[in-house]
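As you look at this complex, bear in mind that one protein chain is not there, while each of the others sits in place.
After this line comes chain A, so read on.
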Amino acid sequence: MPSHPQLAAEFIQDKDRAHWHDQSLWFVRSKRDKAAQQLPEWELLREQASQIKQHTVSRLPDLLEEFERNATARGVHVHWARNATEHNEIVHGILKKHNVSRVVKSKSMLTEECHLNPYLERHGIEIIDTDLGERIVQMQNMPPSHIVMPAIHIKKEEIGELFHEKLGTEKGATDPQYLTEAARQHLRQKFIQAEAGITGVNFAIAETGGFVVCTNEGNADLGTSLNKLHIACMGIEKLIPRAGDLSVFLRLLARSATGQPITTYSSHFHGPAPGQEMHIVLLDNGRSEISGSDEFRRSLNCIRCAACMNTCPVYRRSGGYSYSNTVPGPIGSILGPARDPKANSTLPFACSLCGSCTDVCPVKIDLHHQLLTWRKEIRVKGFLPFSKRLSMKMMSWMMQVPRLYKLGGKMARWIVPKLPRFLLYNRLNDWGKQRELPEFPKQSFREWMKQNHDKQ
């Protein structure tokens, strides 16, 4: 798998696009700041949300069973999936039983994580993403580059081109309203033709057995109420204990995600309507393992608002695809290595440790500290490149012997100013590609101290 630095550098080659991407996301971050500032109790809410989630994760097995009991009592079929394969097989099994060949799906990062679309397509089932952004990337045969705004990396001119090709809109059209209307007509057909609706789950409530799906486009409601079959796919960490906890999260989610006070549609599902069938698939896929780790357990607090992505100065400039992971950005750089540390070994290093993600996180995940811990794990597991290991070993060794450190510094300060430019600035010096080296002084501080200060 290509490394993050490599893919990031490719993205940045198109400087204008990288700037535009950065500014689009910064705009969202600024909206989030305004929305948060309007609630004087914001920090209290974050603390409450964090505590509810920590409590949930610490009692996850019990609460899941409570949820299963209550959901079953409401007539919901509850399924358990250990991994992505099992998840996909369960979903396919339900669809097959109902002879379904056309499905509409509202945005669900969980089904992206499981690669459900290609799986169902291989089995001859048409699955259409109905969130506009996700429909756009689906038409391009690409995954989402962001978990809340899946097509944030695509400009409206490109969407015009894509829609011209796929939906027959006018060539060169870039008016968002015109393009959205075209997508709306196209999706309406798909909604009408579909035989089943798949949704994600934002919050499932152990106490009631109900669950909540948040969308801005109402597509989850349309997809589930037009069809007799509703399959909800949920990661086991999406649970909250009580209905009363919901208000804390609904207030935090939309504000953190887009700066809205609340998502346009927060739809509560409490069992199937008469004549309908409702299923919920509970997926583990490594989550239990994370819940058993003292160091990374808090990453399961995540409510997938994407505030950490919007604020991350690295994500904003390198784009979602540079992470090669369903969930990109800071939280993805924690979850990715948990699933496959070797393939994702560069992700914990795609971070300047600025800590903005930690401060923005509505459920108080100490993201940048967990990324730092992951770096240690990558080293322990042997996935840190030899060059890095060697240079750090040598540096540590030199720093333990002050005489060597002093001599090394003295030599560098003597030789570097004498070297011709081409020896200092070349392919081997990544620092010098776009930056000057500092001007090396004649004397170190300690030399100055000896000469000037200590004699006084």
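Throughout what follows, a contact is a pair of C-beta atoms (placed from the backbone, for glycine too) under 8 Å apart; a residue touches a chain by one contact, two chains touch by 3 or more; residues count from 1.
In this text, contacts and distances are computed from a predicted model.
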Options "Cytochrome c biogenesis protein", "Lactate utilization protein A", "Branched-chain amino acid ABC transporter permease" or "Bacterial membrane flanked domain protein": UniProt name of the undisplayed chain: "Lactate utilization protein A"
Per the touch definition above, residue among A:R74, A:K228 or A:R317 touching the missing chain: A:R317
Chain A residues touching the omitted chain (full complex): 4-5, 8-9, 12, 15, 18, 22, 26, 33, 36-37, 39-40, 42-43, 311, 313-314, 317-318, 348-356, 358-360, 372, 374-380, 384, 388-389, 392-393, 395-396, 399-400, 402, 405, 409, 412-413, 430-431, 433-438, 440-441, 443-449, 453
